[in-house]
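Here the complex is missing a single protein chain, while all its other protein chains stay put.
Up next is subunit A:
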Amino acid sequence: MEKLKKKIGSFSFWNWVIASIIFRLILIYFPKNLNLSSRPEVSTPLTSFRRLAEGYWLKQSSMSSYAGSMYHGSPLLLSLLGPLTVKRIEGQPNHLLYSLVSVIADVVSAMLIRATGQNLRLAYLRSLESLDLVKQIDVSEFLFSGDIAALIYLCNPFTIVACVGLSTSPIENMAVILCLYGACSRLIPLAAFGWVIATHLSLYPAILIIPVIFLLGCGPDSPPRKLFLQRHQQKEVLNQSKLPPGFSWGPIIHFAFWAFLWSVYVLVLCGISLKQFGGLWEMFKSTYGFILTVEDLSPNIGVLWYFFAEVFEFFRNFFLIVFHVNILFMILPLAIRLRHRPCYLAFVYVAICSMLKSYPSVGDSALYLGLLGWFVNELADMQFSLFLFCGYVGVSLLSPVMHNLWIWRGTGNANFYFTTAMVYACLQIVLVVEGISAVLNHDRKLRILITGKPQDAKS
C-alpha cells in the first residue's frame, strides 16, 4: 500500500514537472515574452536581462561593462550568459537559448530542492524514531516534503514569471539552493561553491553562512537537543548511538578552507576579466556598492525605492544604515532560537533578505516560497495560512494594476503602487513571524509528547 502510494506520488510528480516545463516553453514562444522582461516585479537593476545585454554590448565594444550605471551584475555572469543575449536562431524567439538556460536552472533547482527535502524528511523521521514518538505521530500522514517543495518551486507563478522574464534570479536562486543542498548532503566543496557564488551574485546570501555552519556542525533539522537528553533521562539509559551528534568543528574548518579557495578563484577570474578596466575595486563599487547605497530608485516590489525617493537628502545615509542593520540585527536572535533547525533558519534568512533587500523581485520570493515546502509537516499548524495565501494572490494581482495606472495610464499615482508594496512587505512579515512561531510551537508539542503533560499542550 505504502509503495503504491509512493509510486502514484512520484508519477504525478514527474507529470507536474513536465507540465511546468511545457508551460514555460509555451510562454517563451509568445511574442516578445509577453514583455515580462521589463516588468518591475521581474527585473530589478540587478537582475534585468536588458542591462545584462547592455553590459555585454559595452564589453564587446571594448569598454568596461561597468562604464555608465547600467550593469551591476557579476563579470562572470556576463562572460557566461552575455553571448546568449545576442545569439539568435532563425525562426525562433529572440532569446531562446537564454530562456532555455533559465528553464534548466529552474529544473535543476527543483531537483536539488527535492533531494534536500527528502534528506530533511529522512532526518526528521530518524529523530522521531530516536525519540520513540513514532507511535504518537502518525508517520504515514507525513507528506513528501521534498516533492512538495520542488513542485511549489516549479509551479509557482513567481518562478515561472522570473524564468520567462529572462531575469538572472533563477541562477542566483540555484546558487543558494546548491549551497543548502551541499550542506545538507555534507558535500562540503559544493556547499562552499554555492555559498561563494550566491554571495558573489547578490551579496545577501552571505548571511547563509550561519545556517550552513549549523548544518555542517550538527546535521540537518531535528527537534532540540534538550528533548533527546530529557527523553533519555526519563528512560534512565543513556544510549549514545541514539543521541544526535554534538557540534563538530571538523567539517566547518573544511568548509572555511573550501570557501576561501572558491572565493579566491572567483576573485581571480573576475580580476582577469576586469584587468583593463579598473579591476576589482570597480566591480565591488558597482555591484555591492550599488546594492548597499540604493542608487536606483525605479519602482519594484520592495519598499526602499519610494522611501529613498522621498526621504530628505541629509537623512539618506542614516536610513541606509538603519535598513541594512535591520537585517543584521535579526541574525543573532534567530540563530540562537533556531540553531537546531538550520534549514529552517536558512529559509527565514532568505525570506527576510528578500523582504528587506534593496532591489527585491518576485524571483527572490519564489525562492523562499519553494523552501517553505520543506517544512509542510512542521508548519501544518501555522496560523493565517489562508489569509496569507489570499494576500499573496491579491497583491500579485493588484500590484501590476496599480503600476499600470501609475506609469502607463497616468491616472493613479505612486502612492497606490507603493501601498501594494507595503502590503506585500507586511504579508511577508506575517509569514516569517507566523512561520517561526509555528515551528517553535511544533517543538513545544514534541516536548509535551515526551514529557506527557497534556494540560499545557494548548498553550
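By our rule, contacts are C-beta pairs under 8 Å (C-beta built on N, C-alpha and C of every residue); 3 or more make two chains touch, one makes a residue touch a chain; residues count from 1.
The rule is short, and it goes like this: contacts and distances are computed from a predicted model.
> What name does the UniProt record list for the absent chain among "GPI transamidase component PIG-T", "dihydrolipoyl dehydrogenase", "AP-4 complex subunit epsilon" or "OSTM1 protein"?
The UniProt record for the chain left out of view names it "GPI transamidase component PIG-T".
> Of the residues A:Y124, A:W258 or A:Y306, which one touches the chain left out of the display?
Only one of A:Y124, A:W258 or A:Y306 touches the chain omitted from view, namely A:Y306.
> Pick out which of A:D132, A:E282 or A:E295 touches the chain that's been left out of the picture.
Among A:D132, A:E282 or A:E295, only A:E295 touches the chain that is not shown.
> Among A:I21, A:M63, A:L97 or A:L267, exactly one should touch the missing chain; which is it?
Of the candidates A:I21, A:M63, A:L97 or A:L267, A:M63 is in touch with the missing chain.
> Residues of subunit A in contact with the chain that isn't shown?
Subunit A touches the missing chain through residues 38, 40, 50, 53-54, 56-58, 61, 63, 67-70, 85, 295-299, 303, 305-313, 322-323, 326, 329-330, 333-334, 337, 355-356, 406-408, 410, 413-415, 418, 422, 425-426, 429, 432-433, 436-437, 440, 444, 453, 456, 459.
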